[in-house]
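The block that comes next holds chain A.
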Amino acid sequence: MTEHATRLLDVAGLTIGLRAGGEERVLVDGVDLHLDLGETIGIVGESGSGKSLSVRSLLQLLPAGFTATGAAQLSGVNVLTASERDMRRVRGRQASMILQDPFTMLNPLMRVGRHLEEVLREKPQYRAMSKPERAAEVLRRLEEVGITDPSVARRYPFQLSGGMRQRVGIAATLATDPALIIADEPTTALDAVTQQEILELLISIQRQRHMSMIMITHDLRVAFAACDRVYVMYAGAMMEAGPSDELSRSPRHPYTLGLLASEPPLDRRLARLPVIKGELPSVRAREVGCRFADRCEWAVPACSEETVRLAPIGDDRASACLRVDEIGSDLAARFETVEHGAEEPALQDLSAPVIVSLDGVSKQYGHGSGAVTALADVSLTIRQGQAVALVGESGSGKTTLGRCLVGLESVTQGAAEVFGIDITQGSRLPRTDVRAWRSKVQYVFQDPYSSLNPRMTIGQTLAEAGRQAALFGDTRVLSVEEVLERVGLRPQYAARRPSALSGGERQRVAIGRALALNPELLICDEPVSALDVSVQAQVLNLLNDIRRETGIALLFITHDLAVVRQVADTVYVLEKGRVVETGSAEILDSPTSGYTKQLLEAVPRTSSDWLGKRSQMGKS
Partner candidate 1 sequence: MTLRSTLRYVLGRLAGAAVLLVVYSFGIYSLLALAPGDPVRLLLGNLPATPETMDAIRARYNLDDPFFVQYWNWLTDALHLDLGQSVLTGQDVSSAIMERAGVTVQLGLLTFLITMGLGIPLGMLAGLRRGRFADRLVSQLAMFSVSAPSFAVGILLIIVFAGQLNWLPSIGAGEGGADRFRHLVLPAVALSTATIALVVRYTRTAVIEVAGQDYIIAARARGVKPSRLLFNYVLRNSLVPVITAAGVVLSFVMVGAVVVEATFALPGLGSLLVSAVQQKDLPIVQGVTLVIAATVFLINLVTDLAYLAVDPRIAVDGASR
Partner candidate 2 sequence: GSSSDDSPGGDHSDSTLTIATSGIRSMDPARQYDQPALWVNGLALEGLIKLDSTGKVQPALATKVDNPDPLTYVYTLREGVKFWNGAEVTTDDVVYSLTRYQDETAQTASKYASVDTIKATGPMEVTVTLKQADSSWQYTPAYAGQIVEKKFAEEHDKDLGGPGVLTMGTGPWQPKDFNSSAGMTFVKNDAWWGAPEAGDDFKESWKTVKLVFAAAVPGAAAVRAGDVDGVVGGDGTAFSSGSSVKLTKAPTETLGYLTLLTDKGPLADVHVRRALAHLVDREAIIKSALKGFGDPATQMVSERVWTDLPEDEVAAAYDQIENLDYDVDAAKAELEQSEYNGEKIVAEVISTYPSFVRATEILKEEAAKIGLEIEIKGLPGAEWLTNSSNHTTEMTVSTYSSLSPDPNFYPNTLMRADGIPVGGSNYANLDAPGLDGFVRSASTAKAQSKEQLEAVVGALKANASQAAYIPIYTQQAVFAHDPKLSFDGFSQYAMGSPYPLYVK
C-alpha cells in the first residue's frame, strides 16, 4: 500500500490559524496525513481537537477569518492554494463531504429530489438527460442509500427522520461520484441503532465504488470498526497514526492509551475507570512542545521544550511522542492492566427500605388529539442506597420519569410515592411535605452548559443551595468549600463564573449543588453524554465515590449501555414509555427482551463483526 501510484491525498504540515481581535490562534498545528485510493482512514479526537477544521480546509470550506497553510495534494492539485475556480472542479468531483448534523445538512426549503438533481445536472452525462430520465436517476440513487419509497423525493427535509435525512445527505454527496468522501461525524447525532445502519451503508457503498473515505469521529470503537487506518488528534495536533487493529491493540502514545482506557467497557464493571488527569486545554497561540505534556504521566521537561511532530515508528505506524521508544514497554504493560482491569461485582442490598415506588404510572403531555404519551403504566422501585439505571433510546420517556420524581412534571395517572410522600397530589401537597421532598431528592441535568445560572458565581450558586438546606431545617449544612472539595474542585473555583469553567467542571458544580442539600436520592439525567470520554470517566468515578461515601441512592438516566454497566445495580429498560425489561445489571449479559438485545447489538465494538460487511474485506 505504499506505492505512490495509488496515493490520492497527501497532507503535510497543515496548519490552520484564526486571526481574531489582533491575535493569531493556531487551531491546527502541522498535521500530516495521507490516504490511498480505496482506503478508509479515521480521524479521532475529542471535541475541539481540530478534526473538522482540518478536513474542511481540504475543500477550502473554512469559515471566514481562517487561514490554512502547508501542503495538501489531492489528485495532484494543492487544494490549500488552488484558486476558487479550480476548487470548483475539485468539490463534488474529486471530493465531497457529509456533515455531522443531518438536521441542518439539507436546504430546508428544497425538496429532497432537488438536492440530488441539482448536482446531477452539473455532470455532463446527466445534463443531456430528459427530465423524466433524471427523475428516475434520482430515485435510483435514493434506492442506493436504502430509501425505496419514491414519495420521499417530493418531501421536504423537515418531513424526514434524522436517519432518513442522513441517507439523503449521503445520496446527494455521492451524486457527483467523487473519488473521496469526507464524513464528518456522520452518525454522532443519531441513536445507536441508526448509527450502525448508516455506517454499514457508508462502508458498503465505499467498497462497491472503490472510493476513498475520511471518517471523522470521536468514538474510537467506531473508527476501529470502520477504518483501515486511524489518526488520533489532540488539541490541534496529530498524536498517533496506524492501522486500526494494531492501534487498538498496542497504542504507542500516552494519549491514545488514555483515550482507549477511559472508554468504559460494556462487558464488565470496573472498580474504577482509568482516567487522563486534567482537562482539554483551550487553544492558545502557537506553542512549542507536546500539547499533551500537561496531562501526561510520562512527561519530562523536554516534552514541553522540543517541537514534536508525527514521526514514523516502523511499518505504517507513527507517533508524536518524544519518548515513544523509552516508554513503549510501560505503555504496553499499562494497556494490559486496562484490558484486564479489576472487575467489581454490582452491590445491592435488597432488604434496604424502599424510598421510591411507582405503580402503574402514566404521563401524558398535552390534551386531546395532540397528546403525547411519554410514560405508560410504569412501575419502579428504588431502595435506599441503590443505583438504578434507566435506559432506552431517544424519546423513550427516561427524562420524563426523572422529572416526575422531582416534581418538575406531574404524573397523570397511577400511584407514586417518594419517601412516603404521595407526589401525585402535586401542588396540593402540604408545605412540610414539599420541603421534605425537595431536601431528599435532587437532580443533575444533562447539559452542563446551561444548568448553572451564568450570572452567579460558583460560590453564590453553592451558597444559595446551602441556604435552601438551612431553610429546610438541615443542621449539617455544608460550606461552599466543603462542597467543592467533595466534587474534587479547588476552593478558588468559588469566585469563578460558569463561563470560566469547562464542561466537566460545570457538571461537578452541578453535582455539588445537588449534594449541598444532603439528599438521599440523586437523579442524574445523562450527566456525561455531553462530555468527552476522558472527562466522562472522571465524572463517573466521582459519582461512584460519592455513592460509596454517602450511601446515596442514584437514579441514573442514560442511553449508553457501557455507562450503565459501570454505575448501576438495577436496570430498567424503557421503550416508548413502557418498561420492557428490568433486573440486575447482569441482564446486559443475557437480555430477554428483543429491544434490549437490539440496543446491545448496536453498541459500537472494535471487533470486526460489528459492522457486518467488514468481515468480507480483503487485506493485502
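With respect to how the candidates were assembled, all candidates are chains of the complex that A comes from, given by their letters.
In this text, a residue touches a chain if its C-beta (ideal position, glycine included) is under 8 Å from a C-beta of that chain, and two chains touch if they have at least 3 such contacts; residues count from 1.
Remember, it's a predicted structure, so these values are computed and weren't measured experimentally.
Put simply, of 1 or 2, the chain that touches chain A in this complex is 1.
Listed in rising order, the residues of chain A touching candidate 1 in the complex are 56, 59, 61, 63-65, 88, 91-93, 95-101, 104-110, 118-119, 122, 156, 158, 169, 172-173, 175-176, 182, 370.
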